[in-house]
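In this view, the complex is presented without one of its protein chains, the others remaining in place.
As written, the chain order gives the labels A and B, with residue 1 at the start of each chain.
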Amino acid sequence: MINDLFPAFPWSFLFIQDLIGTIVFAISGAIAARQHKMDIFGMFVLAFVTGVGGGTLRDVMIGSTPVFWMKQPIYVLMISIAVILVAILRNQIDRAYWKKGLLIFDAIGLGVFTVIGVQKGIDFGLHPLICIALGGVTGCFGGLIRDILRNEVPIILQKEVYVTASLIGGIIFILFRDAGFESNWIDVATVTTVIAIRMFTIRYNLHLPKV
Amino acid sequence: MINDLFPAFPWSFLFIQDLIGTIVFAISGAIAARQHKMDIFGMFVLAFVTGVGGGTLRDVMIGSTPVFWMKQPIYVLMISIAVILVAILRNQIDRAYWKKGLLIFDAIGLGVFTVIGVQKGIDFGLHPLICIALGGVTGCFGGLIRDILRNEVPIILQKEVYVTASLIGGIIFILFRDAGFESNWIDVATVTTVIAIRMFTIRYNLHLPKV
Partner (left out) sequence: MINDLFPAFPWSFLFIQDLIGTIVFAISGAIAARQHKMDIFGMFVLAFVTGVGGGTLRDVMIGSTPVFWMKQPIYVLMISIAVILVAILRNQIDRAYWKKGLLIFDAIGLGVFTVIGVQKGIDFGLHPLICIALGGVTGCFGGLIRDILRNEVPIILQKEVYVTASLIGGIIFILFRDAGFESNWIDVATVTTVIAIRMFTIRYNLHLPKV
């Protein structure tokens, strides 16, 4: 029961990044739970839906079931680690330089989740437009469900260049793929694009126009 | 990549109505996004879930995956058109006679979505009661998810004869089908019923009793 938790080695670089992204997203869910004075299991639920919610919605919509985290229980372990981390470090975690660190990891998570979503769409033979949308769903809907559960208008729909970063990353993925680049380079280009857009727009406090 | 967006001609009358319904529902999502000062991509997300959310939930629950809009990317195009329309016409769109026009198209959308939902349940061999429920899910849950995302109690659960119109439409569909009417007449009867109930109850400001 314990051994089954870990998939066979060696793990791909993308898989390791995926686990990092899951942990970071789960941490953002756990922190949100603290702000709403939830108990430890409320915190776990919010960390869970934030960490795997986007990929779950993607898998359910394309019909890739049981959804990914049911086949690889290591995701449950990663989310548990995230919850324990937040519970232990709760006094440190409110400080500003922690938050800045989290933003960088969150950008990595968004980039990696975008790559995984687009790739899964391609594996299912879907239209490039739909693959880009799936990248956005995978990257953004975890945070969206988190904000629904804490009863707030999802922050990614309002203030930040977040969905946009994921969609532009998806476009880069498709363009590089059509240009014949090798798989690893496509991934690197996509993740780098997403991180760059997130960091640049946060640094200079840029927003998309309200319509 | 562009040519694949359009399914082969000729398009059925129901399909054209479906596209109209999708556009109208997407417009109502885009307008809701404006009221919450979302940026252009937040607007797109809200238009998207409102336009295809009901049909997506239906497809996911009956196991018709990948869900419909993934197989026909023209829906993404329709929703993009809706968002662009709202962005261009934003100064006109607040005026009263616009809203009245939208209500009529919204009633058409509700009727057509109801037909499509009930029909899909029949195609999957489900019990008539379940088919009627699927018509309601297809017609109503897009607006329901829209209201969840804008952090309000769904308006269709509160003030208007909306779910009811869709369910009565579904009952008409089943009755006409059991009576042996031809497919096109069933569709016309259902859509007309839904539109008539919506227009009549809005005109005379009728509500169901609170319990």
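One rule holds for everything that comes next: a residue touches a chain if its C-beta (ideal position, glycine included) is under 8 Å from a C-beta of that chain, and two chains touch if they have at least 3 such contacts.
Owing to the predicted nature of the structure, the values given are computational and were not obtained by experimental measurement.
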Quiz prompt | Contact with the hidden chain (one of A:L14, A:V67, A:I122 or A:I155) | solution = A:V67
Quiz item: Which of these, A:V86, A:L144 or A:I186, touches the one chain of the complex that we don't see?
Solution: A:V86
Exercise. Can you work out which residue in B:L14, B:I130 or B:A196 touches the chain that's missing from view?
Key: B:I130
Exercise. For the chain that got dropped from the picture, name the residues of subunit A it touches.
Key: 1, 4-5, 33-34, 36-46, 56, 60, 63, 65-67, 69-70, 73, 76, 86-87, 90, 148-151
Quiz item: Which subunit B residues would touch the chain omitted from the figure, given the whole complex?
Solution: 60-63, 124, 126-130, 133, 140, 144, 148, 151-154, 156-159, 163-164, 167, 207-211
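The rule we apply is simple: only the chains that are shown with their structure count from here on.
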Quiz item: How many degrees of rotation map subunit A onto its copy subunit B on CA atoms, rounded to the nearest 5?
Solution: 120
Quiz prompt | Centre distance in Å when subunit A and subunit B are each reduced to the mean of their C-alpha atoms | solution = 30
